[in-house]
Every structure is written in structure tokens, then in C-alpha cells.
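Below is the structure I would like to discuss, written out as C-alpha cells.
Every protein chain except one is present and positioned as in the full complex.
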Amino acid sequence: MTKKIDKTDINAFLGSLLQDYALYAPAREAKYVTFREIHAPEEIVWDCLVTREPPKDVFLPQTEVLFSYIRGADGVVVQSNEAVERERIVWGMRPCDAQALLVQDAVFDTAENRDVYYANKRAKTTVVGIGCNQPLSTCFCTAVDGGPFKKDGFDLFLTDLGDAYLSEALTGKGEKLLASPFFHASRKADEKAAQALEKAALEHLPEAMDVKTIQKHLDELVASPFWDEVQASCIGCGVCTLLCPVCHCFDIVDEGTAACGQRVRNWDTCQYCVYTLEASGHNPRPAGRERVRQRLMHKFDYYLVNQGVLGCVGCGRCVQLCPVNLDIRQIVDEIGAAK
Amino acid sequence: MIRAKQAVKASNPYLPVPMRIENTHIETDDNMLKTFELAFVHEQDAARFQFVPGQFCEVSVFGKGEAPFGIASSPTQPGPLKFTVNKAGVLTSTLHSMGEGEFVGLRGPLGNGYPLKTYEGHNVVVIGGGFAFTTLRSLTEYMLDKRNRARFGEVSVIYGARTPGLLLYKEQLAAWEQRADAHVHLTIDVAVPGWEKLVGFVPDIVAKVAPSSKDTYAVICGPPVMIKFTLPKLTALGFKPEQIYTSLERRMKCGIGKCGRCNIGPYYVCKDGPVFSYAQLAGLPQEY
Partner (left out) sequence: MREYTEAIRQEARRLLTDGGVQAVIGFAEGTLPMRTAPFFARKVEEAERLIWGPYCENNLARYLREWKGKKVAIVAKGCDTRSIVALMAEHQLMRDQVAIIGVPCEGMLDRRIVARRVPGEVLSTRQEGQDVIVEGLRFSVRLPRRELLYRSCATCLHPNPVLSDVLLGEPVAIWNEDPYAYVREMESKPAQERAAYFASEAGRCIRCYACRQVCPMCYCEECFVDHTTPRWIESGVTPAGLQGWQIGRAYHLTGRCVDCGACERACPEEIDLVYLNGKLNKDVRELYGFETGVQVDELPPLAVFLPEEGPDFRIR
């Protein structure tokens, strides 16, 4: 079902949502805009296409307590809190970030060994998306099977028509929001306008990459000196992976003593030199060559094999934020053109 | 922290169950390898635990963390689970200092285990080096158990360590040597007085023993250098990559294919392995 909400009503609507939901939206944080919890609709920044941090930590917090433990008479007692009490809304997510969530779902929300921490948060969250009328020059969702108005992964999808948001419910959760009296009927003209916006946006975005060729070349380039060249300027920080909406590697550590403490998981990254370091001192990925290769192969090869989707959604954060301007688009082009 | 309302032990894959250390036994004369016998504190956890040789568990040393250890005991042997631990870092050093009556945590069984159905009806050559023999012990015990023996062909064990004192499971090895239905070849790197058995590096002993590759699977676990030099010997004997299996080791955390750490190519060593055939590993980055 599709309806419409006027921009003059949007803050009142969001204010009503804040009664029942915790709301996460793009909002100002120090000098930039990022996804965080907001407490007033006025905090929302509507024209930020790519937030500094993706909404990743709404479902996978950077630091999360898995359980606490305490030693007792007949063993160590473990107490966990996977339940999510409050309903949440992520508001204003872009199609690239939603696609990233779907990739993470395939890893975490599995039938066997379901990650209850992640899955419970997903179950209690309504995801409201918004289309990208004006993609940035660093956006390349269309190159990786995405699109500025792609609706996969959303419960409700908004299109900015100028004076109003066209609002399409895609799931029951979306219908629930759409039932609010702030929404009124939309017209055929609105949907035509939305289509025109999508067409205009697509003109600024690149063509789809030849995924099969890139995957094939990646398999062939495993031992190639190509990787020595690519990684030459990489400094081995974690910016690309930590700010990536898809990346989800994590570390698990115990904080505390043998008698009591917590087991915590923290985001981690395959780009750190210590990531694969073993207690013996042996490191299967000893140099930048192996680590940079891992990132590219995981995103453009292994995810395809395992989940049937790419591990890159074209948000462009890594492109914008890499301290040495290592550009994944350029690397993928070179891989495609190799040999 | 509120206690979760349901029976989370089954539904939250990150929660360990409590285990009591029943016994510890130092395996090697350098005191670096110690076998721990762990018993389930709760009956229902014991009842739920069904494993096959080759699987591993994430053992929790609370306050230090978790680490993966291959199950050294066989499912055919009732009683506590056996794990042999090499003292290498923070967690293993702490574990080594723990004794009978103390508690650890356990998650498992994890991993794929050895493909027993594939091996059935065939000969199996078990090749081990150093302290990588843990799950090979489980596999060998399983095959030699009277309930299973008839399903496998010839069972051979080629196992080498630097010195006699560094061989694991000396009692077990002695028992196998007594059996008519197993061929056991033990070797050490350099001759020492009192050692009557084979002398030589495992790759050379494999070439010398020259197991036939016909209808045979080779299962090899050991330090990278041993594997590197043994594989060509097996190839020379006619073993194809799909006939050679290994158990890979990687630093692990979640053990269930989510944290990403043990990823090699499209595989997760914890979930799709740790047992792989060399046919599966061909073409992948050699990140192990």
C-alpha cells in the first residue's frame, strides 16, 4: 500500500512515534552526520545521503556484552540478556545500507546457530528507507546490483517528492506505520514523479560491474604480484572495514577475573596485522598483501559463493574515508581488466 | 543482567555450559602438552552432547576467554571428554595452571568432523606429527572400536615427534601397537638410546612405509613444514587430492561461522571444517 505524508506533518508524525519507539536516524554528531538515537524529530538531518557511520551498530553494537559470569559452588553461572524490550525504528536508511543488512542477515540470522543478539534486534526493528534523489559522486550502488530506489530490506520506503514523502509499505511493520492519520492518499501523479526521480538519479550512477569476470579474475590472481602493488599505500588501519555497512567481523574477549566478569564482543577487522595472529606467533596473513587481498576476495568472491550476493553495497564510505585514498572502485576496475 | 527466560543453552550459541576438570595428565616431557578430562556438570548437557571424531569445542577459561581444542577422546569411549592443550599463550597458560575440581566452560561440538561415511569401506592411513595428533587419536580409537572396526579396511598410523618424550598418548599408542588389526609406525627425528623403533622425519617414513593409495584415504595433521614435505610423498604414492584429508587450525573466536576470523576462501574453518580434503583447498589462498 502506498500513501503520502506532507513535509509539514512529518515532525508531528515522528514525535508521535517517539512515544512508542526508540528512533535512530541521521543526526548531527560533532562535525558530521551519523546514524544515532534521536529524541526529537528536529534532530534529523534529511539531506545527508551517506552518514559517517552506517546504521550497523543498531543491530550489531560495536561493543556488546554477550553474558556475564560468576563462579559458584558447582560451576560458573552464565547470565545473558538477549531480549530486546523496546521496539525500534531506523528512519531514513538508504538502499545501500539496507542491502548491507540483508547480507548480514544471511550470516547472523541462520537456522542453525542463530545469533540471537542480532536476530532479536532485527525482529524488534522497523526499517524505514528513503530513496536517493541526488547520489554522490562516490556512490556506486548500481555497480553492485543495488539502486538508489531499491526497496529490498525495508518495511516502509519513502520518496522525497519535494513537499511530501511518497510512502510505500512493504511489510506488516510498514503497514502499521502507514496506518497513522498523518498519512493520506497519494495520486498516480506522485508515483509518476517518483519514477522520474529514480530515472534522474540513475543517470548519475555507474553501470553494473561484470561480477562473474571479477570473481573469476580474483580466483586467478590469488598468487599474483598484483596484490603487492595494490597494497603498497595501504596503512593497515580499520577505517574501510569498520565504517563499512556490510563488514561484521568481531572479536570476543573476557573482561574480568576468573571469579566474575563479562564476555564481550567488539567489532574487529581483517585489516589489522594481529587479526589472524596465532599464539605460536604464526600468522597466516602476515603482510598487507594477504590482508588487502582478503578484503577484496571476501567482498567480491566469497560472499557470492556463500550468500549469493556481493559483500559490497556501493555506499562509498571507504572511498571517502580511506586516509590514503585507496579506492575500491579503482581496484575492482583493475581486477576486471587484469590479464 | 537478567537471566534469560527460556532454555537459552540450546538457543543461544554463544553460551558455554559448565564443565569440571576431572583429571589432568602431562603428555610430554617438556611439560608443554597437558590432557584435560572434562565432565559435564549438568546431566542434560551431557545427554545433548553427541560428537564425531574431528570435531572440536570452544573451551572457556573464564576471565581469559575461549579457545578451540580438538576432542581427543572418541565418542566410543564413555566418560569425560579429553582435550590436549599446548601451553602457548594467555588462555592455555592459565588452563595449564588449573587442576582437578576447577571449572571451565564448553561450547560444542563444533565443526564438521572426519567424513566417516566416506572412509568406510576403505583403508585409512593416519599421519600425525608433533602435538597435532589430538583428533587423530579420536579418529583412530573410533575406527578400532569393535563396534566399528569391520566397516573400515586396513588402519595404519604413522606418527612422529622430535623425541620419544614428545609423543602424545603413549599408553594409547602402546595399546594400538599390540593390536593385530592396526599397523602402527612410530618415529622420532634423531636416534636416541633406548628407542628401538623408526628414526626419521615423518615425510621420509611415509615414503618408507609406502602405504598403497588404492582404496585408501590419508588423514594428515601436523606442523606446516611436516605437511609441506609429506604431501609430495603421498602424491608420489598415487594419492589424489580428494584422497588426502587434513584438519586445519586457525585462530578462532565464535566457532560458528559468524565472526569471520577463521575464514579461508569461502570456507569458515570452524563451520565448514576444520576437516578438509586437499581437493577442497586447491586454489584457495594458503592462509593456514
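A and B are the chain letters, set down in written order, and residue numbers restart from 1 in every chain.
Please note the rule applied: contacts are C-beta pairs under 8 Å (C-beta built on N, C-alpha and C of every residue); 3 or more make two chains touch, one makes a residue touch a chain.
The structure displayed is predicted, hence computed values, not measured ones.
Participant: Taking the full complex into account, find the residue in A:4, A:248 or A:329 that is in contact with the omitted chain.
Facilitator: Looking across A:4, A:248 or A:329, the contact with the absent chain belongs to A:329.
Participant: Which of A:15, A:72 or A:236 touches the chain that is not shown?
Facilitator: A:236
Participant: Quick one: which of A:138, A:180, A:224 or A:307 touches the chain that's been left out?
Facilitator: A:138
Participant: Go through chain A and note every residue touching the omitted chain.
Facilitator: Residues touching the hidden chain, for chain A, are 29-32, 52-53, 62-63, 134, 136-138, 232-233, 235-239, 242-243, 251, 253, 255, 264, 266-267, 269, 272, 274, 319-321, 323-327, 329-330.
Participant: Of the residues in chain B, which ones touch the absent chain?
Facilitator: Touching the chain left out of view, chain B contributes residues 89-90.
Convention: only the chains that are shown with their structure count from here on.
Participant: Of all residues in chain A, which touch chain B in the complex?
Facilitator: 65-69, 71, 74-83, 107-108, 113-117, 219, 222, 248-254, 256-259, 261, 263, 265, 268, 270, 275-280, 282, 284-285, 290, 293-294, 297-298, 301-302, 305-306
Participant: Please output the residues of chain B touching chain A within their complex, sorted ascending.
Facilitator: Chain B reaches chain A through residues 1-5, 8, 11-16, 18-20, 41, 60-66, 88-90, 92, 94, 103-105, 224, 249-251, 253-254, 256-261, 263-266, 283-288.
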